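Missing here: one protein chain of the complex. Every other protein chain is in place.
By written order: A and B. Residues from 1 in each chain.
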Amino acid sequence: MRYPGADRNAVDGVTLDIAGGSFTVLLGPSGCGKSTLLRTVNALVKPQSGRVTIDGSDVAAADGTQLRRGIGYVIQAIGLFSHMTVGENIAVVPSLLHWDRARTAERVDELLGLTGLAPDRYRNRYPRELSGGEQQRVGVARAIAAEPRVLLMDEPFGAVDAILRADLQDEMLRIVQSLKTTVVFVTHDVDEALRLADRIVVMREGRVEQYDTPLDILTKPSTRFVAQLLGTDDTLRRLSLMRAADAAVASESTSAETIDAGASLRDALNRLLGGVTRLSVVRDGAPIGSLGLEEIRKALQ
Amino acid sequence: MPTRKESLALIAAALALPQCSGGSGRGPASAVRVGSKNFTEDITIAEIYAAALENAKIPVERHMNLGSTQIAMAALQRGDIDLYPEYTGTALIDVLHMPPMRTRPQIYGTVKQAFEKRFNLTLLTPSPMNDSQGLCVSQAVAQKYNLRTLSQCAKLAPQLRLATIAEFLTRADALPGLQQFYGGFHFSSARTYEIGLQYEALLRGDADVATAFTTDSQIGTDNLLVLQDDRHFWPEYNVAPVARMSSLKTHPQIAAVLNRVSPLLTDSVVRQLNYQVNVQHTDPADAAQQFLKEHAV
Partner (left out) sequence: MKHLPQIGGLTLQHLALVGAGLGIALVIAVPLGVFTARTPRYGAPVFGLAGVVYAIPSLALLAVAVKYLGLGFWPVVLVLAAYAQFILIRNIAAAIAGVPAAQIDAAKGLGLSAWQRFARVEIPLAAPALLGALRLTTVALIAIATLGGYVGAGGLGSEIFFGLQRQYVEETLAGSIPAAVLAILADAFFRTLERTALKRTGEA
């Protein structure tokens, strides 16, 4: 995959097998080929060699226009059609697929509700009347309107501020889990990747450096580049990805201070540094063990 | 449902519509289509041709006010018109792109021969009128300096003030050419005026000599004297009907009718016609009718 005038292929020798229903994040610095790779999935970019298949069928063999109607697409610039209302924007793909009017209208309202926008308030507004965050919610709603098998997102939250981004990420996770869609998500933001991904693809100069779960990438970086990119020695970041249950050791002694088994070790460390010497780890109210600073140190090794 | 042929005819009719409503659509097939260029002298003379033909019971269709010599010539060559009044000097220089010639028969003969050979067009009898460039003076100035000719004027120029239209100062066929051809012509002053206003400067006494087109009506009404081009610097611009040779064959009477009219068009007659049309705002067609009545054509 090489762009005219480039001295190397934008994407080269990539082999990925993405599981249906998973949330995969393509992570890397700008220019690493992650967006290009994403755009091969809906055939906006056609590889000079190699194949992209969805459920076994080659996207190159499909009619690009038809193919893309079955694949959601969200971009950083959002690209809401400014001459259409919010409702008309969301209805674009259903109307291309010739859904009847009633079904489309119902779906529009359903999606507005799902993305946290009151249908009656937002349906007939124009994009310019919306905040950046609201616009991107509509962008997501538009992309998933016709229940695509695959949802491609190219730095969708890159242009919103950090607090809003966290909200949008939460909602994204919630929506995606309800849809059971396969998501491929591009970002250069390591925290965003760790937060959202089931699997992360770390890319550099058109090649895949590592393809793994967030935790494995953090704990077992396969190259120096991955380690540096993720700041693997960043203890707090690693701790935030480990659960209290993973570090707990069985013990008879119980402490008055308890922590939920699902809480992160980072939270545990906070408490321990705050003066508590030992924490009881509980699941559904029942103690399953305990941990202290020593156990956390061991978990990091 | 209309057949293919019918619908095509309908489209053709629709396309032709704007032309019909223009009042310039084709008349009877046998009509002689008389054109003119887009200035009043040519229009008036064309109206005289048209009216003369009509008086001779030849049906006429008018295509007046064609925007330029090129347009009139293109229409004539295509056969959209059958004839129009053209000036021999213009035909020689602007159509044939030949060097200026000095004498009337030389110009007329050259143009007629070239038109017949190259375009299948011909010139009928030319009129004596000559709408050329010139210099004119008031009768008082003429008397004071005993001024009659351009040769005299060339020598006297340092004592004379010129009222001129702007382009006369720069065109090769105007003052620079005169200076080269006659020598002299270095006026004591030269002030430029809008076309037509140079005559007023002359009448007010702000100038002694004014540039002129020799059939301008002011020359007649203001009793001005056009200095004689005694060494023939300017080519002659005699008007003559330029016509398609094929049209003259179809309508043999055209030549006879127009050849009777042309000799009547002298400088003073045309100045008078220009006065009626330009100053008195007589309709050119009415002026033409009037003219033919007076001359019993």
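Convention: contacts are C-beta pairs under 8 Å (C-beta built on N, C-alpha and C of every residue); 3 or more make two chains touch, one makes a residue touch a chain.
All figures in this text were calculated on a predicted structure; none of them were measured in a lab.
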Contact residue for the chain not shown (choose from A:10, A:80 or A:117): A:80
Touching the absent chain when the full complex is considered, from B:71, B:114 or B:255: B:71
Chain A residues touching the omitted chain (full complex): 42, 44, 65-71, 73, 75, 77-83, 92-93, 96, 126-128, 135, 139, 142-143, 152
Chain B residues touching the omitted chain (full complex): 15, 18-19, 21-24, 38-40, 43, 63-68, 70-71, 73-75, 77-78, 80-81, 196, 277-278, 281
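What we mean here is this: only the chains that are shown with their structure count from here on.
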Inter-chain centre distance, chain A versus chain B - centres from mean C-alpha coordinates, in Å: 85
